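With one protein chain held back, the other chains of the complex are shown just where they sit.
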Amino acid sequence: MNPADLEGLPEEDKQKMVSMIDNMQMKDSLRMYNRLVEKCFKDCVDSFRRKNLDSNEERCVTKCCEKFLKHSARVSVRFAELNAGAEAMMQQQVLQQQQKGG
Amino acid sequence: MNPADLEGLPEEDKQKMVSMIDNMQMKDSLRMYNRLVEKCFKDCVDSFRRKNLDSNEERCVTKCCEKFLKHSARVSVRFAELNAGAEAMMQQQVLQQQQKGG
Amino acid sequence: MNPADLEGLPEEDKQKMVSMIDNMQMKDSLRMYNRLVEKCFKDCVDSFRRKNLDSNEERCVTKCCEKFLKHSARVSVRFAELNAGAEAMMQQQVLQQQQKGG
Amino acid sequence: MATPPNSNMSPAEKAKAFDMAQLEMEYRVDLYNAMTASCFAKCMDTRYKEGDLNVGENSCVDRCAAKYWQVTGIVGQMLGGMQQQQQQPR
Amino acid sequence: MATPPNSNMSPAEKAKAFDMAQLEMEYRVDLYNAMTASCFAKCMDTRYKEGDLNVGENSCVDRCAAKYWQVTGIVGQMLGGMQQQQQQPR
Partner (left out) sequence: MATPPNSNMSPAEKAKAFDMAQLEMEYRVDLYNAMTASCFAKCMDTRYKEGDLNVGENSCVDRCAAKYWQVTGIVGQMLGGMQQQQQQPR
């Protein structure tokens, strides 16, 4: 979805689109939060002889979280590049198609 | 949901039902696409010394995808049979109940 | 979401909120049903030389289901306590904030 | 099974019936997907030498689907029984 | 926590408040389900000799729930801190 696509729309539809996107981002953040807790708990906590995290477990959870966020940021950059590459390729194909036709 | 159930509905509701079903099928296809990529990537790609798939990895992904689709088609047939069997059994029970009552 | 929050709302909105909650609970029950079947099948069924469950598999599925439901009920009690504790702590912080301000 | 929406319903009942119909369809799609994934994990050789299912895999899938369905039945009865127990004391 | 819908809101604000209330409930259901699945995996003997939880399993579940909740707190603080960092440069 290109932001430019929203240009021609009446105000009401633009609002609807924006709030749909907001809602989806909010939902995705909350899901990511839950998945991250699940993952770091799974990898870091294995002993249930006490009811509080010990300092090793706390440190592990902190590092796990930090690492996941850095990893996630890096994948995000690569993902954007791969998407951009795919769109550029598609536009070139359309152009070549038009030149053949013209 | 039996298609016959839609018979008595006003046109507007029928449309709503049809577009609900369309939307759900579309959503399910896109999710299946993502799950299939995830699965075949997990089972077939394990080396990250190059940034392109080698021919073994490509072949594996192709076979994995082919196998999953064939498997999925077979489960689909069995699933339909099991559903049909369950419905036939339920109808018979209703009939027996009615005969007792009459 | 505190039920008291619904007090001031007009009838129409209250209805909307109630049916939203109903729908979510229904959806969650159906998902839990599917997850439970998946889990107990995975843990209990491993042989596919016959097409019917043998008595060991049946017993295992029954115990698995029973155990999961009891476990789930216990987690539910703990979860409610932890939530209540967190809310009490938040209210106390608000109170302390107000006393500082006053 | 949910009553499908029909013309004798009030608007509120009809909206509810649409919601129920949607939940039921989602449940069935979810069940089919879980059965597919579970039987793939139980029956398929994941070295993927071949794209076709061999004889053993084919019969394994058939039995796996049948057994998965039976597990659905057992779990459903237990969940139903539990619900009734919860409702009786009222 | 989200502000629940109330009568002083404009229709657009009210629609937003309903959406937020729904997201928050989904988040809590999701958290409870993840806690249940995680503690089942950590604490339960999955040979299913018994349908009851034994003493060891019961106390394991209690501690597991407490620890899971603490992890939720740590991760929440880190995500919150990160969000603030992103917002400060503006």
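The letters A, B, C, D and E name the chains in turn, as written, and every chain counts its residues from 1.
Just so we're on the same page, a contact is a pair of C-beta atoms (placed from the backbone, for glycine too) under 8 Å apart; a residue touches a chain by one contact, two chains touch by 3 or more.
The structure presented is a predicted model; accordingly, all values stated were derived computationally and were not measured.
Engineer: Using the whole complex, pick out the displayed chains that touch the missing one.
Structural biologist: Per the touch rule above, the missing chain touches A, B.
Engineer: Since one chain isn't shown, list which residues of subunit B touch it in the complete complex.
Structural biologist: Residues of subunit B in touch with the missing chain: 15, 19, 23, 26-27, 30-31, 33-34, 36-38, 40-42, 44-46, 48-53, 57-58, 61-62, 65-66, 69.
Engineer: Residues on subunit A that touch the omitted chain in the whole complex?
Structural biologist: Touch with the absent chain occurs at residues 1-2, 5-6, 8-10, 13, 16-17, 20-21, 24, 28, 32, 35, 43-44, 60, 62-68, 70-72, 74-76, 78-79, 82.
Simple rule for what comes next: only the chains that are shown with their structure count from here on.
Engineer: If every step must land on a chain the current one touches, say how few steps get you from subunit A to subunit E.
Structural biologist: Counted as steps through touching chains, the separation is 1.
Engineer: Going by the stated contact rule, which chains contact subunit B and subunit D alike?
Structural biologist: Chains in contact with subunit B as well as subunit D: not a single one.
Engineer: By the touch criterion stated at the start, how many steps lie between subunit B and subunit E on the shortest route?
Structural biologist: 3
Engineer: Please indicate which chain is farthest from subunit B, where distance is taken between mean Cα coordinates of the chains.
Structural biologist: Farthest chain from subunit B, going by C-alpha centroids: E.
Engineer: Please determine the option from C-D, C-E or B-D whose contacts repeat those of A-E, over half of the contact pairs being identical by residue number.
Structural biologist: It is C-D that repeats the A-E interface.
Engineer: Fit subunit D to subunit E on CA atoms, both being copies of the same sequence, and give the resulting rotation angle in degrees, nearest 5.
Structural biologist: Fitting subunit D to subunit E on C-alpha atoms yields 120 degrees.
Engineer: Starting from the mean Cα coordinates of subunit C and subunit D, work out the distance between those two points in Å.
Structural biologist: Computed from C-alpha means, the inter-chain centre distance equals 20 Å.
Engineer: Where the centres are mean C-alpha positions, what is the separation of subunit B from subunit C, in Å?
Structural biologist: The answer is 27 Å.
Engineer: Residues touching two or more other chains, restricted to subunit C: which are they?
Structural biologist: 44, 62, 66
Engineer: Identify all positions of subunit E at which a residue touches two or more other chains, and write them in rising order.
Structural biologist: 26, 37, 43, 62, 66 - these are the residues of subunit E that touch more than one other chain.
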